[in-house]
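Step one of this worksheet: look at the structure below.
Complex shown without one protein chain; remaining protein chains in place.
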Amino acid sequence: MTQTNRISGGLVDRSKTLNFTFNGKNLQGHPGDTLASALLANGQRMMGRSFKYHRPRGVLTAGSEEPNALVQLRAGAHQEPNTRATVAELFDGLAATSQNHRGSLETDLMEVTDLFSRFLSAGFYYKTFMWPKSFWEKVYEPIIRHSAGLGRLSGQEDPDIYDKGFLHCDLLVIGGGPAGLSAALTAGRSGARVILADEDFLFGGRLNAETFEVDAMPGSDWAERARAELTAMDNVRLMTRTTVYGAYDHGIYGALERMTDHLPTSSGKPRQILWRIYSKRAVLCAGATERPIAFGNNDRPGVMLAGAVRAYANRWAAAPGKRVAVFTNNDDGWRTASDLSRAGVTISAIIDSRDGEPRAQIPGATVAMGGRVMDTCGRKGIRSIKLVDGRTIDADCLAVSGGWNPNVHLTGHQRGRPAWREDLAAFVPGEDLPAGMAVAGAANGALTLAAALSEGRAASEKALNDLGISPNGGDMVKAEDEAADITAFWHVGESKARAWLDQQNDVTAKDVKLAHRESYRSVEHLKRYTTLGMATDQGKTANMLALAIMAECTGKTIPETGTTIFRPPYTPIAMGALAGRARGKDFRPYRLTPSHKWAEEQGAVFVTTGMWLRAQWFPRPDETHWRESVDREVAGTRGSVGVCDVTTLGKIDIQGRDAAEFLNKLYVNGFAKLAVGKVRYGLMLREDGMAMDDGTTARLGEHHFVMTTTTANAGPVFRHMEFCRQCLWPELDVNLISTTDGWAQFAVAGPNARKLLQKVVDPEHDITNEAFPFMACAELTICGGTKARLFRISFSGELAFEIAVPARYGDSLMRVLMAVGEEFDVVPYGTEALGVMRIEKGHAAGNELTGQTSAANLGMGRMVSKKKDCIGNTLSERPDLNRDDGLRLVGFKPVNRVETLTSGAHFIALGKSAVMDNDEGWMSSVTFSPELGHSIGIGFIKQGSERLGEVVRAVDLVRGKDIEVEIVSAHFIDPEGERLRV
Amino acid sequence: MIINHPLLGPRDAQEFTYLGDASLIDRPDWQDENAAEKFHDYLYIRDNPAGQHRELWYHEQGDRSWLVVTRDTLTHEITNVELARDVAIAGGRGR
Partner (left out) sequence: MSEYTLTAQPALGGYQETFEGVSLEEQTGLAIVSIATPIGGEDALVKALKDGYGAALPKTGEVSLSKDGQTRFLGMARDQMFAIFDHTEPDAVDIVGGKLKDVAYLTSQSDNWVGLRLSGSKSRDVLERICPLDLEPSRFAEGKVARTSMEHMGVIILPDGADSFLLITASSSAASFLHAVETSIQNVVG
């Protein structure tokens, strides 16, 4: 097939031919073509089937507002549905297929839906699928699912990569048409930092689509000259193929740059980049979008917007038809007739809804002033049009212009409302613009060339003045304003056939009228009931017509009827671009412990706790179940000695003359009298009296403490402490800094812990029980002089220490501890064994510190000092937190020891039904205790500490369990704490 | 949003975490006669203005300072940013 509709001129590079396929058919185009222009050049009018009625559809527009020509691009995992052919740049080897038909595009089996259209009007879902109820799941939903959507996803993982980034500028110019180029030239020449972004691959906007002159040269040449000048400026960043899709607070804009969509492959580079642009000022020069007129069968392939027809002819040298008719309510439509006629295309008729004299002489064209198109004929594309006066005129393309809507979208992203301008019959930006934004050119209602150029310059100069930069824009460019008279005309009332408004969602004028009859008055309701404007094009070509018809129905004016709210994004964005790099393992960063590499070598199984990756257990080759490993690690620790990397616990270095006083106010228990060289357990409350976090704090010097927090709360506790320091007690001399990452810290636990450590601690340091008792701490040296910190604290209930060295030595120390410990059969243990041992010892952890448990609930009510102020103490005295029947943390054993307890089970008295009214508390943590040989749990139950020995039921409705349990002390092991003091 | 940090200049709000009403600085005295009631009001009773709001932001990914930001809840316009420590001292805390 040859390019039957290719005409002369245009901005396509005929020296190169690009091969591409459409539905498998081999076609040719040129660099500079879009897929739509190339298809038109090849005489392909029909490009897809409509969403609901499977009507044949062609291209309506020549830009990103396109509702109809949505195609599937590329193949395999790269396949992308719903791509607008109007913005898809042609490249060699491009493969496109049309969408939404069963069978071929020409003979779609689903076309029958069009015959049932009267059942598919607005709200048909709500009306049709109401009964019988049982049909919903089995009949209706599968049918709807099957017919939903347009294109198809590949079903494979997206193989492309995406990136994000941050840009900064004084002035962001959105849109590179005449106004935008003028604004950017002014600011660039004045030395401001400028970003000029345009969604097109060429700067120039309408200058490339028109035959206007600027500075006595063709407009497209002037645009190219401006681009070249701007490119040479270091202070200007030019971004083509970049859509500024959203205006956010304080001058922040979102932009999507398409890096490789115009290339056959991405070659390992990001396909698209999502930019966050920080601007001091912005000028919106987004142009205007032409709107159609509603009349019968106005959706047939060949019916196009007049400006688009002109753009295809002038820019892309593609004639959308051989016999073109024009239907317009304004002067702009006449330009389509004259430009195409000059290019040698036959103009069969010009129908102008306005009365008066013809605006131009077009050879051979029938002119109908005051005329209206009532209907079109032709099954796969138009062949002729019918006028209201009864005339039929042959045409294979009908260019329609109902006037232009300024692209005000971004002006409304901060909730600003547009204002109505009667002379343009269009909405223009209102007064309430996003801070720092100005609007210029067609987007501001300056729909003519000279006005656009001068507005762009003026808006730029004003922004520069605001920023204290003196404008130095050079000579004014010379251009003429073209004729642009319009008389509003929205739809042809005489049309009997359906008149389409929203072509992507198949919404007709009748649907709007029906919605009105069914009492939908607000435009927001109209939108949702009819789905008008809810497709991927957001109704850019549809909404105004619907508003006008709604206004007519209600007897209100268009501004009284109002618009729906504009929200980002301006055009669709791929989910992949929003995700950026945050996919798979790159979803978030990982924190690794100092012994991570060693643990990997041991084949450890890792678990994520917050951002940390921690060893969960260390399976041995003969172990087939995780519990074998964990039980062995627990038994090894309790039997001899185990080592666990506890670096993840938050460490906060606290120094200052008032450090002790500060801790006293932070913890419920006293710290002022803690001796140097000692460690104390501390409980922190929130101001509402609920437990926030717990941990140990060591006093290294008179004015120097080191606090540990739980792994999960390290960040929040630090933030809380800074709040207390800066906002509540600014008089206290205290300073905080995190040292979590700075120290590799290992728990060494078990009866042989001291013996092991004595082999690494340098001999001048006495760590015997007498010299270094339970809750002692010291700064000392190990392994021949390496500075270390030693704490005698225990989470496992065994004789235990935590030893810390600068993180750089962590890997080495882990290896040394394992080597030295060989004679004691030392075991490394992971978080799972840690958890088992803490439950056996009855220590509260994350499952217990839920933010809804008080000190009293945790059995630590008596720790809350009444003699001093601290965060949470006043409100912890609230009556409801001190009820006689309050929850208490206690232990539970299954009466039948072979039963397995489950956390989340609720406690119900024997013989009572398992309903909320009988709920007495819940099981928070459970484990199999290798020491006891059966399942144990800790949990909260009313008056628990007074009910030891009582039997209740642990009912777990989720897992279907109902087990009798005995209430016991939470200290399953060594309740007197003898082991840890030896 | 952009917060114009008094020491560091404009910074993206993503660097900050939000706490809430700046009245949280005015923690009651635990030894006051109606301490329980005052703490209740301090913690739970808040104005919810449609307009200017003084609120606490923490520059977690920055200099770790707490800031009092005056922000219009309707427009997000920020009219004043102060170091919370200065606000606290000026308000009599630490005396």
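When the chains are written out, they are named A and B in that same order, and each has its own residue count from 1.
Here is the rule we use: a residue touches a chain if its C-beta (ideal position, glycine included) is under 8 Å from a C-beta of that chain, and two chains touch if they have at least 3 such contacts.
Source: prediction; values computed, not measured.
Taking every chain of the complex into account, the omitted one touches A, B.
Residue A:Tyr809 is the one among A:Trp404, A:Tyr809, A:Phe892 or A:Phe907 that touches the chain missing from this view.
Touch with the chain omitted from the figure is made, among A:Arg415, A:Arg657 or A:Arg897, by A:Arg657. Think of the hidden chain as still there; on subunit B it touches residues 7-9, 11-12, 14-15, 61-65, 83. On the side of subunit A, touch with the chain left out of the figure occurs at residues 161, 163-168, 193, 268-270, 273, 276, 278, 581, 586, 588-593, 611-612, 647, 653, 655-657, 703, 731-733, 735, 737-743, 759-763, 782-784, 786-787, 805-813, 816, 819-820.
Criterion: only the chains that are shown with their structure count from here on.
Inter-chain spacing, taken between the CA centroids of subunit A and subunit B, is 28 Å. On subunit A, the positions that touch subunit B within their shared complex are 249-252, 278, 414, 435, 687-688, 715, 719, 722-723, 726-732, 869, 873-875, 877-878.
By the touch rule above, subunit B contacts subunit A in their complex via residues 1-2, 12, 17, 19, 24-25, 27-28, 30-31, 35-36, 39-40, 42-43, 56, 58, 60, 64-66, 75-78, 83-85, 87-89, 93-95.
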